[in-house]
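With one protein chain removed, the remaining protein chains of the complex are shown where they sit.
This part shows subunit A:
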Amino acid sequence: MAETGVILKDIRKSFGNVDVIHGVNLAIKEGSFVVFVGPSGCGKSTLLRMIAGLEEVSDGEIEINGRDVTDLDPSERGIAMVFQSYALYPHMSVRENLAFGLKMARTGREEIEARVNSAASILKIDHLLDRRPGQLSGGQRQRVAIGRAIVRKPDVFLFDEPLSNLDAELRVSMRVEIARLHRELGNTMIYVTHDQTEAMTLADNIVVLRNGRIEQQGSPREVYENPANTFVAGFIGSPRMNLLDAKWIGNDHIELAGGKIASPLMAQRLQDGEKITFGIRPENLAVVENSGEAIPAKVDFAEYLGGTQYLYCQLDDGQPLVAEYRAGAPIEAGRRIGLSCAAADHRIFEASGARIR
């Protein structure tokens, strides 16, 4: 059976003798929106550029819709790419920018006209067609760059941090726009970003990368709720998950900052007294009276965001911790509080970082 979508088979890349991508295996379903997310320098762009054909693959194979494209020219892969810097042709009008790829492919004049006009109306840039890129604002340039991708009718759209050069407000509206575009066009889209909010809001499927390796892959909900290791747990979510040094003391209990927390674990792989990392998201912590069951903490300062507050606290052994607090009454800095959390929200990791389920 011919597989559809994009398939990466053991992709490796080295620049000189520096290995940047260490064997990436990935299957991307046709029509899905996949986001590569990871810290700066982890190889997201390199991976995307290899799919585009702008960077040669050191080892491995790339398949797009059942076709091995590993050694094909970028223009023959059925892809279109939107760059962070827009990369519009400055000497051409918007119309010429959109039409350039079609002209290169020797498309008929009427066909070009029709496709350019339809792309322009999808992106609402009809009135800009006769301007030069230099006369456009950042957001308009980005639309033109996306338009240039649309007219090629690619199998796969590639975006490399397309919103990073826009201001915060525009970024949100363009994000919505891109999501709408995916719904309307239904193409496969691969989107690179270092911004986990963009990743969470856009993706059907998130691929978390670190140092040229895939750390975890799954739906935003999976990645958020069931992180495979401390890296993913800390990277996805804002504010990030609290990752606290703790000790497994056996009998379904964890020792944290001198206190004890009941945490039933299915897999009993741990030795009594073994060091672990205890993960809990800020929104899963509840502020309670300081009693036996609760984790005692001191509030260092409180951040009021309207509707919710983030409490930056310190445990008794000095470990920092963030808790979200939704109730109305303000909590002033310096107060001692108790924090409690449901056992279902505990995320326990080995000292090496891997998740214990």
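Basically, contacts are C-beta pairs under 8 Å (C-beta built on N, C-alpha and C of every residue); 3 or more make two chains touch, one makes a residue touch a chain; residues count from 1.
Here is the rule we go by: contacts and distances are computed from a predicted model.
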Exercise. Of the candidate names "Tungstate transport system permease protein", "Carbohydrate ABC transporter membrane protein 2 (CUT1 family)", "Rubredoxin" or "Electron transfer flavoprotein subunit beta", which one corresponds to the UniProt protein name of the undepicted chain?
Worked result: "Carbohydrate ABC transporter membrane protein 2 (CUT1 family)"
Seminar exercise, completed: Considering the complete complex, of A:Gly38, A:Gly101 or A:Gly139, the missing chain is touched by A:Gly101
For this session: Check the options A:Leu8, A:Ile21, A:Ala52 or A:Ala228 and report the residue that touches the missing chain.
Result: A:Ala52
Seminar exercise, completed: Of the candidates A:Arg115, A:Arg152 or A:Arg281, the residue in contact with the absent chain is A:Arg152
Exercise. Considering the entire assembly, which residues of subunit A contact the chain that has been omitted?
Worked result: 52-54, 73-75, 79-81, 83-85, 87-91, 100-101, 104-105, 148, 152
